[in-house]
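One protein chain omitted, others in place.
Letters A and B name the chains as they come in the text, with residue numbers starting at 1 for each one.
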Amino acid sequence: MKNGRKPKKFESTTIPSDFQSKITRRKAISKAGAAALGAVVGAVVAGSGGYLAGLSQAGPGRVETRTVTQTVTQTVTGTVTQPTAGKIEVTWGIWSWGVELVQDNAAKFNAWNDDIYIKVVDYGLDTFFSGISAAYTAGNPPTIHYSTPDVTYIYQQNGWAIDMEQYFPEIRRYLDDIFPGFRSGFINPDTKLMSGLPYYGGAQPFMYNKRHLDAAGIGQPPKTWEELEEQARKIKQKGICDDPIGIWYGSWGFVEVGIYDFMLGMAENDPGPYMWDENLNPIFNDKGSALFRSLKWQLRMIHKEKLASTKGVLYDEAQAVNAFGSGAHTFFWMPDYDLAFANTPPSKEAGNLRMGMNPGTGKVSAIYRSYLVSKATADKGPRYLEAAWRVMQFVGGRTRNGKPDFENGEYFVCRRLNNEKGVGPIYISMWEDPKYADIREAIKSWVDPEIKKQVLFNTYDFFNDPRMTTWWSEWWGYWQAGVARPAIHDLILGNVGTSDDDILRVLNRIADEWNKKKKESKTGK
Amino acid sequence: MGIGYRIAIVLASVVVAFWVLFPIAWMFSISLQTEPEIHSAPPTLWPAQPNYFNYWFIFDASSAIEARLQESGRLSFLPAVARWFPNALVNSVIVGLVITVINIIAATLASYTFTRIRFRGSGLLFYMSVAGRLIPPVAIVVPYYIIIQNFFGLNLLDTLIAVILVHAAFTLPINIWILNTYLSAIPPDIEDAARVDGYGRLETLFKVVLPVIKPGIVAIGIISFMVSWGEFFFAFMVTQTQLSRTLPVIVGFMAAQPYKPVGILMAGGLVAMLPALVIIAIFRRYLIRGLVAGAVR
Partner (left out) sequence: MQKGDLKFVLIGLIPALSFIFPFTFYPIAYAAYVSTLRYDLKYPEEIAFAGFDNYIEVLTSYYMADSTIATVTFVSITVPLVVFISLGLALLLSQNFRGVGFLQWLVLVPWAIPLVDSGAIWKWIFDANYGLFNAVLKSLGLIDSYVPWLNLRWPALLILVVAFLWVQLPLPTLLFLAGMQSIPAELYEAATIDGARGWAKFRTITLTWLRPFMLIVAVYSTLMAIWTFDLVYVITAGGPGNFTAVISYYTWSEMFTFLNFGRASALAFLVVLVSVALIIAYFKALRVGKIRLRA
């Protein structure tokens, strides 16, 4: 190689001009300018093209979108395509939890039914709502899919999902079998019709580590908040646990265990509402409000008594479960199905954890998930609607061998969810009917069924009560995750002071932001 | 070579090695522990009895779950998505290698064209390519999805081809830029001489230029593979079923479980880096044979 080279150029002692960076000032600006210009020009020129393109692609302009997109995207996986060989395909939109169980259930259904075929589509865990919304906007939503209470109303409001009762009035029969505190979660508040069947329901109850209590010589879990403080102090003094009261602030916003469970538990003689009045004006920014009281108590526990810490502010669900499950805290509040995990080997404290009634009022927040059917399915015609209803009864209702049977069938999928994943059902008959004795047996390893049942009867139904959580206000997401959550976190962390006035100041600030957003909003809801 | 120099080198090397290896060693230790051991304070530095369950799990999730179910009863919370781990590993290797080849060929060609041939609009073309990379990926994820869904009439969603296309689109610009830098610093005299001798452009490129810019090509080879190897966002958006998903997506799914299995995650991460390390090792042999051995004395 070296032999073939021309005589070396760099024998002089000054650097040849080639060596200089080719980037002089003028060129620099022009180059960067060209980059910017290129981007802007590209944007503007194609922007108008993009506008036109936007009309024919997924995005704004829904009516034209649907027909064009559907033609163009016939073969997109995850859409409801033409049935293969006479079978009607039903797409089941799920999030990534217990996927293998879902797949197995779908396979069983497919084996039992030769005219319907379930295809499972996984939209991810964090990206579930955005994925499904994008699918709806593009005109190819799944036939039936999961839904969480915070967005169910959005589907309904946009006309994306239908009320099953409108087409199948017999669905109402299931309502009586649902625990009273959960019923309104499955009813469309506008039409008063039942929208779908439950996927599951549970609570976010109070839990404690029995081993810690035993070691401290405490026999019964606390019934009041004063008792809780006493027991925590004893446990800490004996060196059993350094951080007995585990307050977890959740990981997705303002509606969190650390706020709602405490507020509910301390709301003696106060049936609610706790957050907003009928006109959606804040009522929590007041020294007498339950929220104020609970925040004040928490701050005292953390900063003065040192019986709790700020660790829970940043736990995600995995850390919370791991923390409680490995004995980092004695008292905890989290979703009931998480207890199944924490109380099963190889978790460190497996077998030592117990569920209890919330100190104080005993009430805790409820959680549930439901199934919704998309309007696109209804548009396809009665055959598809029928198929969707049959699938819904399989996944959320009573069937026998995969075929709907309200009188004698069993809650097939619900039962498996409970027995194999610890995800509890909210059908009362599953708790009381001897036919379902295995339900109670299955969970005995990690929770006392009686307690769990009691908890379920004691949840505060606030999901459909706009005065507790206004899920459907358009500024909700922004407000709760962007404004309220960081503000509360700062308060708990002690960054803004811990006096009564400080608390009030924070509450006022987030209330103001709420009012501001409410005024600006176009729907005023 | 003074003593001071030697000491400095040794010291620096030790610091660097520690900086790199310490988290990895810790990951390794965790991957061999059981969950109770992991969640203990003070943490177990090295398990008394190394437990290989996590590794067994990522390679054969199904039977590991079976075994766990047998011993603990009916509940299992292990991330069954790990069943796709070996498959994802293969996918990532395929995509990575294809991307590397595409980059080496296309970027070299383009770079040579940009730096050696003056033509109108060359600057604009180059900067437009780079401009595409200035936008945060988050904002252009939806358009990418749409493009893939309707790529000149083909629906490529959920295929490895889609991943390859997308990865190529955003590794090429920076690689072209890097090679541009390389080529600009090399005087074109030798090539001119070759041209005079009758070599065509393509021949000149292969025979004369390539050997000289080898370190640059090696660098972009490594960069292409590694960027593609670790890319999560777009690989996730353009795929829908686990069959066509790449490693970062599967590992991401394992981590996104409500019950994050720390041990399994660490095991997965360590195994996930092995192919990449092999590739780097292969390429690196070409790197050290640089033109200069020892820059500053």
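We adopt the following convention: a contact is a pair of C-beta atoms (placed from the backbone, for glycine too) under 8 Å apart; a residue touches a chain by one contact, two chains touch by 3 or more.
Being a predicted model, the structure only gives us computed values, none of them experimental.
Considering the full assembly, B:142 is the residue among B:142, B:190 or B:210 that touches the omitted chain. Note on the undisplayed chain: of the listed residues A:90, A:116 or A:154, the one touching it is A:154. Considering the whole complex, the residue from A:113, A:143, A:204 or A:309 that touches the absent chain is A:309. By the touch rule set out above, subunit B reaches the unshown chain at residues 9, 12-13, 16-17, 19-21, 23-24, 26-27, 30, 38-43, 102, 105-107, 109-110, 112-113, 117-119, 125, 128-129, 131-140, 142-144, 146-147, 151, 165-166, 168-170, 172-174, 176-178, 181-182, 184-186, 200-202, 213, 215-216, 218-219, 222-223, 226, 229-230, 232, 247-248, 251-252, 255, 260, 262, 265-266, 268-270, 272-274, 276-277, 280-281, 284, 287-288, 290-297. Residues 8, 10-15, 19-21, 23-25, 28-29, 31-33, 35-36, 39, 42-47, 49-51, 53-54, 59-62, 126-127, 129-130, 133-134, 136-137, 151, 154, 157-158, 242, 251, 309-311, 313-314, 316, 319, 323, 326, 328, 474, 477-478, 481-483, 486-487, 489-490, 493, 495, 513, 522-523 of subunit A touch the missing chain (whole complex, contact as defined above).
Operating definition for what follows: only the chains that are shown with their structure count from here on.
Centre-to-centre, using mean CA coordinates, subunit A is 33 Å away from subunit B. Subunit B makes touch with subunit A in their complex at residues 34-36, 39-40, 71-77, 80-81, 83, 123-124, 127-128, 130-131, 134, 142, 145-146, 149-150, 155, 157-158, 184-185, 187, 189-190, 193, 211, 236, 240-242, 253, 256-260, 262. The touching residues of subunit A, counted against subunit B in their complex, run 1, 5-6, 9, 16, 18-19, 22, 31, 34-36, 38-39, 42, 57-58, 72-73, 75-78, 96-97, 99-100, 121-122, 124-126, 134, 316-319, 321-322, 325-326, 328, 338, 340-341, 344-348, 419-422, 442, 445-446.
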